[in-house]
Structures are given as C-alpha cells and as structure tokens.
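Take a look at the following structure, please.
Excluded from the complex is one protein chain; the other protein chains are retained at their positions.
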Amino acid sequence: MTATELSYIRAVNEALKWSLETFPEAIVLGEDVALPNGPFGATKGLHAQFGDRVIDTPISESAMIGTALGAAVSGLRPVVEIMYADFLLVAMDQIVNQVANTRYVSGGELVPRLTIRTQQGATPGSCAQHSQSLEALFAHVPGLRVGLASDAASAYAMLRAAIASDDPVMLFESRRLYPVKGQVELDAPVEDVGGARAVRTGDDITVVSWGSAVPDVLAARDSLAADGVSAAVIDLRWLSPLDLRPVLESVEHTGRLAVVHEANRTGGFGAEVVARVTETIGRELAVPPVRIAAADGRVPASPVLSQALLPGSGRIRSELAALAARPARNTRALSA
Amino acid sequence: MTATELSYIRAVNEALKWSLETFPEAIVLGEDVALPNGPFGATKGLHAQFGDRVIDTPISESAMIGTALGAAVSGLRPVVEIMYADFLLVAMDQIVNQVANTRYVSGGELVPRLTIRTQQGATPGSCAQHSQSLEALFAHVPGLRVGLASDAASAYAMLRAAIASDDPVMLFESRRLYPVKGQVELDAPVEDVGGARAVRTGDDITVVSWGSAVPDVLAARDSLAADGVSAAVIDLRWLSPLDLRPVLESVEHTGRLAVVHEANRTGGFGAEVVARVTETIGRELAVPPVRIAAADGRVPASPVLSQALLPGSGRIRSELAALAARPARNTRALSA
Amino acid sequence: MELAAYYQQMCTIRRFEEEAMALVQSREIAGSVHLCIGQEAIPVGACAALEAGDAVIGTYRGHGWAIARGVPLAELFAEMLGRASALNAGRGGSPYLMAPRYGFLGENSIVGAGLPMAAGAALARKLQGGRAVAVVSIGDGAMNQGAVHETLNMAAVLGLPLLLVVENNGYAEMTPATALTAVPAHERAAAYGLRGELVDGNDPAAVAQAVRALRADVLATGRPALLEAMTHRLVGHYSGDAQAYRPPGELAAARQADPITRLAALISETEADGTVAAADEAARADVLAALDLARSVPFPDPADATNGIYAEELR
Partner (left out) sequence: MELAAYYQQMCTIRRFEEEAMALVQSREIAGSVHLCIGQEAIPVGACAALEAGDAVIGTYRGHGWAIARGVPLAELFAEMLGRASALNAGRGGSPYLMAPRYGFLGENSIVGAGLPMAAGAALARKLQGGRAVAVVSIGDGAMNQGAVHETLNMAAVLGLPLLLVVENNGYAEMTPATALTAVPAHERAAAYGLRGELVDGNDPAAVAQAVRALRADVLATGRPALLEAMTHRLVGHYSGDAQAYRPPGELAAARQADPITRLAALISETEADGTVAAADEAARADVLAALDLARSVPFPDPADATNGIYAEELR
C-alpha cells in the first residue's frame, strides 16, 4: 500500500469519489455540492464525473435529510452535506425523531443507510451561529453513529466506513483542519465504523481527545515531553460506537486522565468519558480526572474573545502539566 | 402561608395565572392553549380570563419560539407551550442559534425574557416520537436555563421563577406526574431560578435525581430504609444553573454517589454530575459512582418493552442496594 | 374498483377503529389512539389507484391507510396491543407503525414529518427508473409545518414523483383549521408551481379517480402534485377527546355526510337487498377474528427492548 499526501478536504473528496464509484446506489446531496463543486470543495469534480447522482438542493435542511432517509430506505445510499454543524439544528427533528428511530422501530426492515457530513468549530471571525461544536447533542441519541476525524487519514477512512455502513452516521469534520495535509492510504481496506486510536504512548498521563482538538493536544504533548512529562494521547475518533478499551488500558497504566474537546464543557461528551472511566476503573485514578474544553459560553466573533474561550495548545499544555504535577492521593501513593 | 393541595398540572395552571396577573406584559402562546384550554389543561381558563394575551398558534414550533423571542426583546414576557419535548426538535435552531445567543451578543441590550414549557417522558403506549427525555441537549447550550420539576410544589415555584426571570428558561414538566397531587404554597415569595433541594437526608449513599425519576427514587429509598440503608436524596431541580453544593456536601458525608434520570444513559446529564463530583471531590468517593438511567435505545410503544428500558423504582432500588453494599476502596478504609 | 369493494374496505376500517376505541377504553391498548372514523374513503379511494411499487406514508391517524394498503388486520391489532407483532414487534404502536412489505413505509407521529421521507422514496423511484410514485398523507394542520414547505419546493425543483394527499378534516386537534391556516392546502400548490386539486374526501370513487389522474400526471410531467380531500373527523382527535369545543350541530351535520352511510345508500339503490348488511357483517367478522388472532400473539421479550438499534450491535 502506498500513501499519498492529501489535505483533509481532499481526503474527503477522495472518499466521496470512491463511494460513488464503489456503490452504484450512492448519491450525494447538499447545498452547492454539484455544479459549484461544494462550498469547501469537498465535492469537487463529482458532478462532472457522476452527473445526476450529485444533487444541488435548495436551502432546506429538513427536506434534505428527510429525503435522504426516504431514499435510503428505498435502496439508495445517500451522503448529505450540511454546510455547517450549526445548520443541523434546523433539521433536528428529521435526524432524531426520524432517522434515529427507523431501523429500530421497523425491526430492521427499513435500513437508514445514510451519511450526514458536516463541519464545525470556530475559526477567527466566525460568528456565534457558525462556530459551535455540537457532537454531544448527537452522541446522546441512540440510533446514530457519530464520528470526528482529526486528520486527513481519518477523514478518508472514517467517511468510507460511514458510507459503507448500514447505519446512519454523522461525521463532524473540522473546517479549521481542512487545509492540513497528511498521508492517506487510498487503497486501504474499508474500516468498520468505530475504533479509537492510540496516537502517542506515554507513562505519566492519559489524554483523550477527538476532532479539531487533537492537533492542539499533540502540540501540547510534544512541548510537555521536553519538560519530561510523558503523555499518552488517544484520538477517540468515534463517539458512537465508543471504543473505551485503549483509554482504560492507558489510564490503568498512568492513573491520570484528561479529556480535551473544543465543545463547551458542561454537558460535552468529555463528561461521558470521565463518567465511564470513573465508573469502570475509578479506583485506578491517582488524581481526579480533568476536562479541558471551551468555557461555557456563546462563541464571539472577535478572535481576541474566542481565543479566550476556546482551548488552545497553550492552555491545554498548562492544564496537562498541572495534572501531571498533582500529588497522587495518599492511598495510591501508599500502594505504590 | 397556607398550602393548598393541587395536582402538578393544576400547579402549572396556577403559576401561569399568577404570571398573567402579575406581569401585564406576559403572554401565553402555543397549540390549543387558548380556546381549547390546553391539550393537558395547563392553560385552563386563561383565555377566558386574559383574552388575547393567550394565543392559539398554528402547528409551527419554529415560528412560535422565534415569535416569542422577537416579542420578548420588544418588551413582552412570553410563555410558550410546546406540547411534547420531542417537538422541540423542529424548533432547535430558534432555541439554540437564536434564543441562546441574543443576550450575550447584544451585550444585554436585547433581553430574551421568555419561558418555554414542555412536558416529556414515556407513558404506557407512548411511541418513540412522544417519549424522549431531552433535557441534556439543552443543558449543553450556554445561554439557556433548564429546569425539571418533580412535584406540584416545584412545578409552581419553578414556573413562577422562570417567568419572573430575565433569562430564557426551558422547563421540562412530567406528563406522568401531571395528575399527582402535592401541597403548594400559592402565595410564597417568588424564587430565583436555580437551587437544588435535599429532599431526604441519609448517611450511606447520596442519590441525585430530577424530574420524573424523583418519585421512583423516593419509593426506592423508602424500601431500602426498611433494609437499613440510609440514602440521602437530592432533587437537582435546575440543571442550569447547576447547584452542586448540596450534592458535594452529601457525598463528602456518604462517599457514595448515584445519579438517576429517565433520559438514556450515554450523554445524559448524569454524566455531567458524575464528572463534576469526581473532578471536585473525587478523593472522597469510597466507591465509583453509578448512573441509573434508561438503557441507550429508542423508546418502544409496548409497555412490556418500555418497562425493560426505563429505570423504575425496582431497578433503582436494586442498583442503590448494590451501591451501598459495595466494599469501599482499600484506601478509604485505611484512612477511615 | 366497484362501489361494493370500496364499501367493504371502508366498513372494515370503521369496525377496526371502533374496536380499537373499545380496546383503549378497556385498557387492553395502552395509551391513546387516533382514529380515522369519518375519513375512511380517502385511504380506500387513494390506495385503489396505486400500484404495489408505490410507497405510501401516513400519519398517526394511519390505520386506514395501512388497511387499505393490505396490511393484515391481525398484525395491526397485535402491534397496537403491544404484542410481538409481525410488523414492528410492539415497537411502533398505534401512531408509528411501519409495514414496508405492504408498500406502507409507515405512519409518522411528528406532524408533517412524513413528507420529506416520502420525497426520498420518490427520488429513489425516479433514479431507479421505475414508474412508481410516493404518496404521503398529512392533515390540514400539518400544512403549516416548515418541513412540508421545504419538501414541496424541493420536490418541485428536483422533479420528484410525489403526491401529497391533505386530509382536511376541519380540525387540528381542538382548533378549527380555519383559525390556523391562512389559505387552503390545494391553493398553496401554486406556490410551488404544482397542480393542486380538491376532492370530496367522503366519496371513495372520486378520490380514486383524482389520485389516478394525478398519479399519471406526476409520472408524465415529473412534477409532484397535491390533492386536498375534504372530510370530517366524526370522533375526537384522540381516543380521550370529548370534543366539547365543537360548535353545536356541527357533528350532527358531519354525520349526515358519513361516507359509509352515504355509500350504503348509493349501493342500496342498485344492488340486491342485503348487500350492505352482508358487507357490514363480513367486516365485523373479519375484525373480530383478527382481534382474536392478535390476542394470541405473545408479548415481546423484554430482553429485546434494545435489540436492533444498529445494524451490528458493536458494543
């Protein structure tokens, strides 16, 4: 297998192309995805190559997602692009009350084989209505699969897995990471939906993250390594299904857990990770776990303000350093 | 102050009446709320008494909530009824992208002084689209206040607090509890939004719950008490603002925490409670905390199935008993 | 289809609904149901004009559509009784059952939300090159949901073989349609460049004729169409609704136009004496036999409550 250097957005584009080539029943629909080649270029060249299977829709997200559902249960394999995750909110009924129920209630006779791609997160100047990180809302909804790719390789692999899957999958891409390049194995076998990845090993602390926060975590880790702190980093990739095994293994080794995400703290999926680890192996924790996340607020447009709100590699670094430095509870110290 | 015996739904009705009497700028709007007196009777008699300030709307929840927002920032004090929490999903954009942003972005010049009342939860036969417990979705959204009353007294007090507040408040009532009677102090002072309530003291375990699960928790507690297990019960009432003080105090005393809610487990607000307690006083926990919640699934219509999914007092009792019986970690045993 | 056949089906639906009401009152059905009593001619007439490959989607008031589509009565009853029915094993219940094997993609209990899904079914049929359409029924009140508007426009610009049947029974729950909807549904069709027709929803033959014509038109032109069928709800919005809000005389007048009585009278003009009574009797017998059968279906296994949420249970 040979790897090709691609940007994140090009990796998405390649995965879409692969899907349309592989599955004759695959279609792509969304705003400006056909003739204009996609607002971010994810669908570049697809209409030229696949014609009417790539469809420009009106600005009607509810209709779009419901149409994808109806098409899916009728044998097609739709991939919907929702331009910003914030716009999922105009189509929540279709996602939660319709898509998520269909397989279960129909006893599997109707197969909601569809993928909803979107992108999210704050970039300098993006306003409160174009900046949210919303994965936690969907990870709370049984029936949906939820994934977030943190680099080009995952963007390619996860999107292929999603489209090949018979479940409704929501993928939250990162607009901020779209230009970032990485090595992608275009002809790798198609993965299943699910699977976390231990991206760095480490002995002192375990850092769990996903999506846009991962590069910042990796930068913080490298900087900490210079100070002699060894941090294991796990890219969760999929919130549903949740693969906690590598996290538990690492925490059993380090006794210290941090979870980092761009979404705001309260009610974010970091709480679920902390809760699960605590419920499962709470006795192994040498110090209380920490969450590093956006402060609970609306995302302001001014970069001066949004930087203060969002977790950046600087803040991540200092909070991780503090976690590593915190004295272990008496008891673990005793047992060590 | 004299208490009156009222059902939960009558308490809601009295609070609405009080609001319309107290605030000349208050209005009530929703489907079937005026002439038909409300689908569940919450607005009974209000149109007769207050005329055009009580408004029947088309089945257009987005328009309804946006209209309430526009009216609020123009000086009115709207109370919107959304018939089932499941229908909030057709209006999520208005709630999250519009209502929640307005105060912050406008620097307080626009005041989204509005209340959204709804009811939720499963009852026998209610289908997957009329049964969800959705509070966690909104508790993750900064800018919104979120409350759940577990009895008539709280239903009255919390709704008055919500309507009197200058913040957008979402109240998730419990359809299952609507007929349940309780003592309500109609002329009590108006509370502020916020404030948990320690409803039972106890020494062995701390049980945190809210909304429809509280009566089941209380039943389980009474039954456990007969077996000599003493459980403190805290009704959280408000998820935002979150009043964790009584929880932390009790856990410091008992060392054992259970969180019980009707919403499904993964990504439910129970994760947030567990995470906060662990982060704050994790060292005080004698055993790992537990969450007791609906299994992660879609709510089936058949009562045989929904009972298997939802936490009932029987399952709550046995899980709490197990929590009380679990051996404490060595270390706490050592330090005790 | 002959009038007698319409009559037979409409009677069956009526008896089915009456029995459902009794089952709610005796608490054998948990919760409440939404009955189509008074509206039977619409599903019966419409389905008579459809083909097996067409997709049909209804609302929570959808038992009639399921029956007209050929879903066995016993399976419907079993589903509503919360049994492990062959349809949805008790998961759907009265307002949200699905029977795709019978060309009935399902009910929907979110007002208006079936329409987007129907557009998707239409899109698939179009891309698959078939000669089939998707038909979706909603109520008059549902016309004011955003998803309905979005879908009608999108289906128009994409040229989807979609037929929307609006059952105008004069009420949305407890509020009269006229208080909620600025303009009748069939007039709204023009806002999407669609053909919009009005039909007497209490006349199955007229409904069948209109649906047949619009279906052909949709396939020929590649444009969706809308049919508004005027009718009355002769019972409450749901099984527990006492209808105190209906103005005096309104219900009595509506009963005068009861599609079943009307059709019985028409049939009696031409057919042999006893035709109608025999059909009534056959319907009653079918429904009771189906209920008996449904009662023999076991309850679902509680262990199955969370099975099949995903294609593969990965956890």
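Chains here go by letter, A, B and C, matching the order in which they are written, and residues are numbered from 1 within each.
Throughout what follows, a contact is a pair of C-beta atoms (placed from the backbone, for glycine too) under 8 Å apart; a residue touches a chain by one contact, two chains touch by 3 or more.
In this text, all values refer to a predicted model and were calculated from it rather than measured experimentally.
K.L.:
I'm checking contacts with the chain that's been left out. Which of C:Phe77, C:Tyr192, C:Tyr238 or C:Tyr310 qualifies?
P.N.:
C:Tyr192
K.L.:
Looking at the whole complex, which of B:Leu6, B:Ile27 or B:Val260 touches the chain that is not displayed?
P.N.:
In the full complex, the listed residue that touches the missing chain is B:Ile27.
K.L.:
Identify the residue among A:Arg77, A:Arg103, A:Arg117 or A:His130 that touches the chain left out of the display.
P.N.:
Checking the options A:Arg77, A:Arg103, A:Arg117 or A:His130, the one contacting the hidden chain is A:His130.
K.L.:
Touch as defined at the start, partner being the missing chain; which of A:Ala3, A:Leu35, A:Ala48 or A:Ala322 qualifies?
P.N.:
Looking across A:Ala3, A:Leu35, A:Ala48 or A:Ala322, the contact with the absent chain belongs to A:Leu35.
K.L.:
From the listed residues B:Leu69, B:Leu285 or B:Leu305, report the one that touches the chain absent from this view.
P.N.:
Considering the complete complex, B:Leu69 is the one touching the chain left out.
K.L.:
Mind pulling the chain B residues that touch the left-out chain?
P.N.:
27, 52-53, 55, 57-58, 60-76, 78, 93-94, 97-98, 101, 103-111, 142-143, 145, 165-167, 192-194, 241-242
K.L.:
Pick out the residues on chain C that sit against the missing chain.
P.N.:
Where chain C meets the chain not shown: residues 144-150, 152-154, 156-157, 179-183, 187-188, 190-194.
K.L.:
To test your reading of the contact rule: which positions on chain A touch the chain that is missing from view?
P.N.:
Given the touch definition above, chain A has residues 31-32, 35-36, 39, 56-60, 62-63, 86-87, 90, 123-130, 295-298, 300-309 touching the missing chain.
The rule is simple: only the chains that are shown with their structure count from here on.
K.L.:
Among the chains here, which has the CA centroid at the largest distance from chain A's centroid?
P.N.:
Relative to chain A, the chain whose C-alpha centre sits farthest away is C.
K.L.:
Taking the mean of the C-alpha atoms as each chain's centre, how many Å separate chain A from chain B?
P.N.:
Here the centre of chain B sits 30 Å away from the centre of chain A.
K.L.:
Can you work out the whole-Å distance between the CA centroids of chain B and chain C?
P.N.:
Computed from C-alpha means, the inter-chain centre distance equals 36 Å.
K.L.:
By residue number and range, which residues of chain A touch two or more other chains?
P.N.:
Residues 62, 93, 97, 101, 104-105, 142-143, 242.
K.L.:
Taking each residue of chain C in turn, which ones touch at least two of the other chains?
P.N.:
Residue numbers touching two or more other chains: 89, 91-92, 96, 108, 110, 113, 146-147, 306, 309.
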